[in-house]
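Just dropping this structure here.
One protein chain is absent from this view; the other protein chains keep their places.
Here is chain A:
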Amino acid sequence: MWWVLGLGMMLAVTMLLAVGLGPVAVPLDTVLRIFSGQVSGESQAATWSTSEESIVMLLRTPRVLLGAAVGAGLALCGVALQALTRNILAEPYLLGVTSGASAVSASVILFGAGAGIGSVSLASGAFLGALGAGIAVFLLARVGSQMTSVRLVLAGVSVGYVLNALTSLLIFASDDPNAGRSVLFWTLGSLTQATGTSALTTWAAVVLALVMLLYRARPLDALASGDATAQTLGISPTKLRAAVMIVTALCVGALVAASGGIGFVGLIVPHIARLCVGATHRTLLPVAALLGAIFLVWADVLARVLVAPQELPLGIVTALLGAPLLFVLVRRLNSNS
């Protein structure tokens, strides 16, 4: 409980600071005054420029809100999938959903399928691609009425490979010399497309996923110990896998549609959270969500200030930050066993 409160406050501070940081820095007190001006509706005492106000309100705030939602969602889904597969290498993209989203968005970007409707069609296409891939993995993994963790992992990997090959084929077949670059930006993930609406819908998806997973926290504990354990405690492993898979596929679909495939967060944050509070899902889920949100907001700050005024794709930053953390975990894992 203290972890949740402490991390919640840390996230609030992180988000406030992050709104001020970027190629154009806005001091914290100005950020606070802009916010309070917005809340009270008073603008006569404005001591800030209009460009500062639009940077804060139109660019940074939606972006920071979206970043926190995406980070929280990826960490949540990572925790859930690691429990489902009992595999510490499982991550949200295991279900092939990122590859599905990338394949569909590549075809939208390169061949203009649904062109003219703009970013809405790109986001909803990515969402549908993610869901389609999730459904394919689900159907492949389910043989008869059984769905084991090994089948789930293999089905996810194979669907991912097929869809990645399709994406590469689309880039290869395109005449556009910038095609690869624009699709790459999508597959590496970015928060530059953030709007108030996308931030809010993503938050809604993440909160919904958190509630549904918390409701299954104890069954997830049992499943993490083994299928036989779950069964002896009155839980059907196959039904639980199906239910959690649907929740995570929908959530990851929404995340990928808003921000592309940001790697490493869903893999690394669950491990850090387990080191902090143990493996009981009732506390692990909210703690992982908060840590994921904090991690991604800071990663995005780095993405926009490191090579300013240019921007790094967020996936590169998360991988560069996440990989050393993974190395440390690998060392710890060795010394424990």
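General observations
Rule of thumb we're sticking to: a contact is a pair of C-beta atoms (placed from the backbone, for glycine too) under 8 Å apart; a residue touches a chain by one contact, two chains touch by 3 or more; residues count from 1.
Note that in this section contacts and distances are computed from a predicted model.
In the listed set "Cbb3-type cytochrome oxidase maturation protein", "ABC transporter ATPase", "Co/Zn/Cd efflux system protein" or "Na(+)/H(+) antiporter subunit C", the entry agreeing with the UniProt name of the missing subunit chain is "ABC transporter ATPase".
Shown as candidates are A:Leu214, A:Ala243 or A:Leu302; the residue that touches the absent chain is A:Leu214. Within the complete assembly, A:Gly278 is the residue of A:Gly196, A:Gly278 or A:Pro324 that touches the hidden chain. Across the entire complex, the residue among A:Ala83, A:Ala101, A:Ala209 or A:Leu267 in touch with the chain not shown is A:Ala83. Although one chain is not drawn, the whole complex shows that of A:Ala228, A:Ala308 or A:Val328 it is A:Ala228 that touches it. Looking at chain A, the residues touching the absent chain are 82-83, 86-88, 144, 149, 214-218, 221-222, 224-226, 228-229, 231-236, 274, 278-280, 282, 336-337.
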